[in-house]
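Comments concern the structure below.
One protein chain omitted, others in place.
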Amino acid sequence: MEFSANQIASLVGGTVEGDGNVAVSTFAKIEEGHKGALSFLANPKYSHYIYQTQSSIVLVRRDFVAEHPIEATLIRVDDPYATIAQLLQMVAAMTAPHPSGIEQPSFVGEGVELPEDVYIGAFAYVSAGAKIGKGVKIYPQVFVGAGVEIGEGTVLYPGVKVYHGCKIGSRCIVHSGAVVGADGFGFAPTDGVYNKIPQLGNVVVGDDVEIGANTAIDRAVMGSTRIGNGVKLDNLIQVAHNCEVGDNTVMASQSGIAGSTKIGRGCMVGGQVGFAGHLHIGDNVQIGAQSGISKSTPDGARIMGYPAVEYGEFARQTINLRNLSALYRRVADIEKRLSDTDRS
Amino acid sequence: MEFSANQIASLVGGTVEGDGNVAVSTFAKIEEGHKGALSFLANPKYSHYIYQTQSSIVLVRRDFVAEHPIEATLIRVDDPYATIAQLLQMVAAMTAPHPSGIEQPSFVGEGVELPEDVYIGAFAYVSAGAKIGKGVKIYPQVFVGAGVEIGEGTVLYPGVKVYHGCKIGSRCIVHSGAVVGADGFGFAPTDGVYNKIPQLGNVVVGDDVEIGANTAIDRAVMGSTRIGNGVKLDNLIQVAHNCEVGDNTVMASQSGIAGSTKIGRGCMVGGQVGFAGHLHIGDNVQIGAQSGISKSTPDGARIMGYPAVEYGEFARQTINLRNLSALYRRVADIEKRLSDTDRS
Partner (left out) sequence: MEFSANQIASLVGGTVEGDGNVAVSTFAKIEEGHKGALSFLANPKYSHYIYQTQSSIVLVRRDFVAEHPIEATLIRVDDPYATIAQLLQMVAAMTAPHPSGIEQPSFVGEGVELPEDVYIGAFAYVSAGAKIGKGVKIYPQVFVGAGVEIGEGTVLYPGVKVYHGCKIGSRCIVHSGAVVGADGFGFAPTDGVYNKIPQLGNVVVGDDVEIGANTAIDRAVMGSTRIGNGVKLDNLIQVAHNCEVGDNTVMASQSGIAGSTKIGRGCMVGGQVGFAGHLHIGDNVQIGAQSGISKSTPDGARIMGYPAVEYGEFARQTINLRNLSALYRRVADIEKRLSDTDRS
């Protein structure tokens, strides 16, 4: 699918400068531009790329002033970044599959009312008592347990499993292989044998949440494991029973949270981070990749390491460790010198 | 569902002290008690909470002596902890789904005999030659490979995959997305290309084992990868080919065991721990979260760190690392002092 500069400008309310008939079929970063690609220039730091980019069209601010000749066709808009995001959304809407209807065979239990515009893929299983919102897409091989609630517009990609009694909000995206509501890891040790503690709670996921492929969020022993609104969880993450993740917190792949730990709002957690259980992590905390978090942490902290310390301290420890061989030599020198002095 | 103090007391053989008609519908920790909740007091350390708890009913020992007035209704029993576990089991039995029968469409291969009380969910696939024990629950979208044996009372939650030839014992619980018996990671490098070494063995899982969501246990190259009786594996764990995990060992989420490593009985392994291959880990070993285990370890060891060392040594290393900047300053001071001495 190709679009000309004139077509794009009329779509996004921009003005064309240069050849309005030049056409693009893809996007590219301005520094990786090529013929047939659309790029954008939002950050003035990257302005120098516009004079050498191979991209056919570049979106720029209305007030952009060229200092050299530019080969690409320009489209002037209010906010190039917002415009490119809008265009990406339009392309996504055109190119992504739009499955609809109820495919057969699928399994829909007693008492489940399906809104008209829902998609139920073949081999999907919706248990009795589940409540499915408008516009929900349940792809093939998904399992929705008894009494589960799925909010409007939420997408469950192929193979997602949601255990009985869990609630997922509106406009969420849950990727293949994610498991919501499996039993928490709770056992009572008696004479060296572990007896299962029944996990009676559920998982409650807010609105606008994205859950990555093969991520696991366990149900609470009692009450709920809670994922706040706007939370983004990457792939292969573990959230243990009774944890809470605050609104708009993002967490990168393969991180894990042990039982009952509560993480605040607006936090950014790197990949492969581990949290011990029963911690309170404040709001807007930033945590570096692979950190081990063994203590509760106040709002706004920036920590990393194993065990985690404040960013600057982590850098100091790393440098100190690298320089240790030299320190050993310096101490040995001092000892030798003192020993020589003694002897003299 | 509500239960009065009188009803609960008669269920568990306790005696009521206070208002026998007060009713509860949930459980809560004594320190987080609220109206309508049942709590228990087992550990005398927590006795002070009983005078201020908001819970409506508290289970206490028969010999408990109150030192202040208590608002909650008490139920006196022999062992409050055992009683609460018993009540949780009763509630779990009432509230969890109890699917039964053979749902359609499902796939049951030739020569598979299904006991009367088995559950086979829709879209489950049971291959030819599989042996399914009494009371087994095979949820929707489960795959049971050729010749697999599943012991009595075992539950395979939605989407579990068990490759051909593997054996799972009785009363096991396997959570969604767990994969038992995929090929071990074995290749013979020849001129920079890796040729697959066929993985001819299987996985043998004992009785009373729980396997978490999205955990992977690989089949052996020859012989068996073995998971002992009573083992509890959390979510997203990796067990490589030819590993052995001893009876009643518990392992937290996202830990991984490289090929041929043998872990003893009664071990406790934290989250995100990694074991190198071909190790022997003794019985009753405790390992802290995120540790890297590169050496075999005797019975009863308590280790953590990367590379792992004994608990006390890990604490010392952490403190030594934190204090290094001060040590650098002390050495610089000494050097300056000696240099001044020289000059004087």
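Each chain carries a letter (A and B) given by its place in the written order, and its residues are counted from 1.
Operating definition for what follows: a residue touches a chain if its C-beta (ideal position, glycine included) is under 8 Å from a C-beta of that chain, and two chains touch if they have at least 3 such contacts.
The structure displayed is predicted, hence computed values, not measured ones.
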Exercise for review: Please pick, from B:Lys35, B:Arg62, B:His278 or B:Arg316, the residue that touches the omitted chain in the full complex.
Suggested key: B:Arg316
Exercise for review: Consider the whole complex, including the chain that is not shown, and state which of B:Gly177, B:Gly206 or B:Gly264 touches that chain.
Suggested key: B:Gly177
Check your understanding: Can you list where chain B touches the absent chain?
Key -> 105, 107, 123, 125, 127, 141, 143, 145-146, 159, 161, 163-164, 177, 179, 182-183, 185, 187-188, 192-200, 214, 216, 218, 222, 236, 238, 240, 254, 256, 258, 272, 274, 276, 292, 294, 306-307, 309, 313, 316-317, 320-321, 323-324, 327, 330-331, 334, 337-338
Point to revise | Contact set of chain A toward the excluded chain (per top definition) | key: 26-28, 81, 85, 88-89, 91-92, 95-97, 103, 105, 121-123, 139-141, 157-159, 173, 175-177, 210, 212-214, 230, 232, 234-236, 248, 250, 252-254, 266, 271-272, 289-290, 306, 318, 321-322, 324-325, 327-328, 331, 334-335, 338
